[in-house]
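Only one structure is covered here, and it is reproduced in the block below.
Only a single protein chain was left out; the remaining protein chains are all shown in position.
Letters A and B name the chains as they come in the text, with residue numbers starting at 1 for each one.
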């Protein structure tokens, strides 16, 4: 139960090894990840019932600082914090790029002086959540809600939780991540979480120009076509493709991208019977995934969203009430 | 007490006939309308006292999804939900028109997976609240906060409540709705509510180009000048005129519109002594109504606003806690 992976001091832990920030899943131990998933599972309720609620964070204040718009992620964090009894303030910052770091830090210092306890930060540039985490007071926590192409740790956790719910285990699973791997923080955080949790057969696939450098995604196998990537998998994660990336991939329009990399019911048959289909949303229906699959019986996309709130509740409670986390 | 009008299944009712959505007032029975008004009246407090509050919706989550800006209506729904103890998230969506329906539905599915219980939807296009209502899970409710020119059901209810408070009855009342009837969801919802509640002498009047098709507003008399429309009425409802509509009506500027259709103290004298003046706001003072009337002793415009919160509390409680509603 002692998260030893944390004891030699990555910046997201306190001196006692407890989790203080959540900026990346890279350094989290399997035990830590499992504890977070277990705690998150405790917050999951069937759709149609009242959501889990507590007063664990009564008197706490959480600030959502988003410099790129992401209504869904903001609302997910907002509901997670409110359902734990915290007060939430939302700030959409439009910072000029030249002074961004400085302005972000001055904003953070200001909010910290107003006794904000946790910052949820989303930014299109790499390094911003780390810079904030390195500068806040010792009692303050920073959660990344998506950092450039680098990391989206709560997404990685909700993906892992979804797989755990549906498959009951990580060992022995085969999983494929399909699409624009190169620019995807979702793929990176899934990779961090799932290799640590014991997924051995982890595959990445996409157009050559959208594959990551060879030094990245250690331990993953690389596939150059969709069918081989899907063959025999238990879990299929489709990624959103940006229009401008299609051109880079020499698949300049939606139809061509779909023809090469779009997930259809027919192609999904290459996966194992009962394989689940994931997508971080928002989806481009008819481009990386057809609606029949997105809304079909193998899709767990709505589970992912539900689990997102539960995971964010677990993370907020863990970092803000560390004694509870250590217990 | 059995709302039989609902038993043959318009989509805004549950199989047991209880109100699940509020998309239009068209199919509501007189009993149902009266129950909603009675419940709303219970939430009315004199200005200067604390507003009515309860914990009836503690643990519930209400999402305001507005694709056209309407701060006042959004705040009215927000306060209604908060004063019943619900948590509220506000989303202002800017959806590209081509993908609007799909994006709206994906957003709704996402929020539903986050255990949002009710969606309050405002949209400039017809059919959006219905489309959402047709697709949400069985435990989820949809309230229209204004749908194109078609319907604005909580506005119709607040108008009815205001008349009930001031006149004590609906039978025997004469009422005129004046202005751009053609494009007015406010006029349509008032007509739906008030004819069902028993107003017999319901008149509509406005420039010919802004009058509705002959097939619409059944049972209303049509007037071509302001004075005849007002003669002997108990209730006068003025509508907001959009600048671009003045041109369509061959009254190309504010002064000409005011000369023909603006409500002045002198013209109001044609109505019955003690007639009340209503307006859905925002007002164009000096165009469809002069300030002396808007702020005068016969104006009930601020009552309408106060009643708006009460009506929205009644509707939220009714649709989200249906056993209470059936009791």
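Operating definition for what follows: contacts are C-beta pairs under 8 Å (C-beta built on N, C-alpha and C of every residue); 3 or more make two chains touch, one makes a residue touch a chain.
Since the model is a prediction, treat every value here as computed from it, not as a measurement.
K.L.:
Out of A:107, A:165, A:221 or A:298, which is the one that touches the chain we can't see?
P.N.:
A:107
K.L.:
Considering the whole complex, which of B:159, B:303 or B:317 touches the chain not shown?
P.N.:
Only one of B:159, B:303 or B:317 touches the chain omitted from view, namely B:303.
K.L.:
For chain A, which positions touch the chain that isn't shown here?
P.N.:
Within chain A, the residues touching the omitted chain are 59-61, 63, 87, 89, 91, 93, 102-103, 106-107, 109-115, 137-139.
K.L.:
Against the chain that's been left off, what residues of chain B make contact? List them.
P.N.:
Contacting residues on chain B, toward the hidden partner: 45, 47-48, 50-51, 53, 71-72, 75-76, 78-79, 82-83, 281-283, 285, 302-306, 308-309.
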